[in-house]
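Of the protein chains in this complex, one is absent; all others appear in place.
Let's look at chain A:
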Amino acid sequence: MAAPLTLLLIVAVTIRAVLFRSSLAELIPERVEVVSPLNAWKRVVEGLALLDLGVSPYAGDVFHETPLIIYFFHFVIDYAEIVFMVMTRLVGCVFLLQFRKQKYALEAERYPLDCLELIRTPKEMYYIPLKVAMFYLLNPFTILSCVAKSTCGLNNAVIALFILCTVKGSSLMSAIFLALATYQSIYPLTLFAPALLYLLQRLYIPVNWQRSSFWLFTTQYTFMYLGSLCVMVCLSFFLLSSWDFLSSVYGFILSVPDLTPNIGLFWYFFAEMFEHFRLFFICVFQINVFFYTIPLSIKLKEHPIFLIFMQIAIISIFKSYPTVGDIALYMAFLPAWNHLYRFLRNIFLVSVVLLACSALFPVLWHLWIYAGSANSNFYYAITLLFNVAQILLVSDYFYAYLRREHHLTHGLYLKRKDGSEATLVLK
């Protein structure tokens, strides 16, 4: 395992180093698909300059990162390239570690005999961590995001560390990293539920409202989470000695004032909307991101890791300023679900659409902004298609997961009562 990993790391570093030195390094950070107003490196540099001048970095309407990030970069600004490389590397390795620890019980005797082919052999399991790392490190989306020095790479690293700690069962570290991720971009808040479920599962505490041990642990975890979140927010306050950052960071994320086109669903919609509907629809759009937590947690309460995947995917599709770096994060999970492959229905269609859309983004941008011959509708059409494909992909995986569970308990080849073969219909 070590040799291919080293090779993988070397290849990944080489690609990034080459790109950092090439002429593309100036072009990529300008692409709206790769950087958002939240995580553009240009804005971080601006914030740092303001900080050095003794002005609040949030004085202008340019910088929207959290105070901890700016102090972090304050110390490592000269090594920014290396930091970004290390961060992506970190994510890769973390993914590697966490899936090594994944155990998919080979409890074959518990299931009907014909399901054996649904359960992965140890040999297949062996390569999954490597595949996950490869999917993340060599994903063009990650590479673009890293070359653009988007701080999205840092957020991904934090989320990856959170997943690692959760999987390892360290509830304190898990809570701290979850708080850090929430502090960075609010949306990871929804990962609270799967983390809690997973930790409960690890401690063999059933999710039961009447059990005191359930309540005890939940309170404990919530307390750790809120405590560390509180510490971070207060620390930010003491660093800058003002509460400016709250409105500049979280207000900016939640009220979506910057309508620069990106690959998300917000910009066009809010650019077209009458002003007096704005508040209502912002609420609808933002609640939409958080809303799925409840039904998914109920449905997937036995499978918290899959729930984490679903949540990350939903966040990266519906968040207010998505970039390709966010998409890369949940795509890295896909090899972990390769046992679902045979149940996927639209994978060909979805991958072709995702591929075509990724190529069409720059083309339509060119036609709209440079050639002036197309307009924003063209670009938004592609955005919409891209997101529909992502939603299809995620729901396809969700369906496949449920389907596999069903087959695990009921046998692979279903028979109707009259003996003919039956098909499953998702309702």
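In this text, a contact is a pair of C-beta atoms (placed from the backbone, for glycine too) under 8 Å apart; a residue touches a chain by one contact, two chains touch by 3 or more; residues count from 1.
We adopt the following convention: contacts and distances are computed from a predicted model.
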Hidden chain of the complex, named as in its UniProt record, picked from "MTMR7 protein", "ferroxidase", "60S ribosomal protein L35a-1" or "GPI-anchor transamidase component GPAA1": "GPI-anchor transamidase component GPAA1"
Listed residues A:L172, A:A359 or A:L384, member touching the removed chain: A:A359
Hidden-chain contact residue, picked from the options A:R21, A:R211, A:R278 or A:R342: A:R342
Touch criterion as defined above, residue of A:L239, A:I282 or A:L367 at the omitted chain: A:L367
Where the unshown chain meets chain A, residue by residue: 338, 341-349, 352, 355-356, 359-360, 363-364, 366-367, 370-374, 400, 403, 407, 412-413, 421, 423-425
